[in-house]
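A single protein chain has been removed from this complex, and every other one stays in its place.
We just call them A and B in the order they show up, numbering each chain from 1.
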Amino acid sequence: MNLGKEFSKGILSENPLFRLTLGMCPSLAITTSVFNGLGMGIAFTVVLLASNIVISLLRKIIPDSIRIPCYIVIIATFVTMIEMLMHAFTPELFESLGIFIPLIVVNCIILGRAEAFANKNSLAPSIMDALGMGLGYTLALLVVSTFREILGAGTFLGYAIFGQSALIMILPPGAFITLGCVLAFLNKIQNRTKHSVNS
Amino acid sequence: MRKVLKLSLFLLIVASIAGFSISYVNGITDPLIEQQNAEKKQSSFNDVYPGADDVKDESKKYITNDSDEVVKEVNIAYKSNIPVGVIYTVKPNGYNGKIEMLVGFDINSKKITAIKILSQSETPGLGANSKESFFSDRFKGLNAESSIEIVKKESVQDNEVLAITAATITSKAVASGVNVARQHFISNFAK
Partner (left out) sequence: MREMMLIIIGAVLVNNIVLSQFLGICPFLGVSKKLKSALGMGMAVTFVMTLASALTWLIQRYVLEKMQIEYLQTIAFILVIASLVQFVEMVIRKTSPDLYKSLGVYLPLITTNCAVLGVAIINIQKSYTFAQTLTNSIANALGFTLALILFAGIRERLEDANVPKCFEGMPIALITAALMSIAFLGFTGLQ
């Protein structure tokens, strides 16, 4: 098994947000600033990594019929720990991300990777899968939040860039528009490469 | 039947390990969080009433109504053991949930020293700007003896505060918190 491939697929070809269109709730809600996007991406990756590792290690022990509840307990445990650690060590991020930190537990990506990958593969590929998916998701969040913060607040990571801003970009509609346009753009690129391959 | 028992036992073991690990992490992080909250509180008190030697929580003495929805804490600021200021923690209803804020009063001058928004969940870019100093500074030095009103026109009278553009509801919510604190202050400390 090519470990490098397990890692890179999560970034481009199987990017969880842009290609698999999973994990959309937080990507629309918290991407009002790049700082938030980065923070959520990292928290998410930590939980995904931890749960992939544990589930992969225990995959031969967990009885098949109750595997979903077990995964949920394992994922919820790590989410709770991350929640506490963030509250203690990164309080501003904890406050901005708010309810979406506990909601990591129902982020379809994590349960999805546990079911589709970690319970069928050994430790090393599972780690690579988690890192790749985590990085891919973080990058996706950064793309969306960069657009929204620069256009909506005129800042980037809190540093002012433009004087004017389109407030609607940080409000709900802006989230939908940004994600829609980014997906359309990626589709266009994919269609173009398909055409050039065919011709 | 045996199978169900075996499965349930397994799930129970997993849940117990989970529970213990969480408790362990909680044991580490909880004291840190408590300490952080205490430090934040002291520094906020200092922002709202600078220069006090000591700030004592006397909520039990001054909050007579247990189910008071808005006034949460009454802290007295002392200088050389003389009460010089009162810092209220109030939680009025904002546009999108409760706003937690501090309102500081000076006993001698009967003026508002400052306000500080501790937490809010108002609209980002609009009501959320209530925590910025450009807005909270508008309350500094106002006379506590008359009600504070929110206005939308630029020229303000003595007891008026200019609202945040397009965030009138949030501005009014903040003002209502100030007024509740103000009334309590006048009736208890300004005789």
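One rule holds in what follows: a contact is a pair of C-beta atoms (placed from the backbone, for glycine too) under 8 Å apart; a residue touches a chain by one contact, two chains touch by 3 or more.
Computed from a prediction, not measured in an experiment: that's the story for all the values here.
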Residues of subunit A in contact with the chain not shown: 21-22, 24-26, 28-29, 68-69, 72-73, 76-77, 79-80, 83-84, 99, 102-103, 105-108, 111, 168, 171-177, 179-181, 183-185, 187-188, 191
Chain not shown, touching residues in subunit B: 15, 18-19, 22-23, 26, 95-97, 169
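Everything that follows uses one rule, which is that only the chains that are shown with their structure count from here on.
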CA centroid of subunit A to CA centroid of subunit B, Å: 34
Residues of subunit A that touch subunit B when the two form their complex: 32, 62-63, 65-66, 69-70, 73-74, 76-77, 80-81, 84-85, 87-89, 91, 95, 98, 152-153, 167, 170-171
Interface residues, subunit B side, partner subunit A - complex: 6-7, 10-11, 14-15, 18, 21-22, 25-26, 28-30, 32-33, 36, 119, 121, 123-126
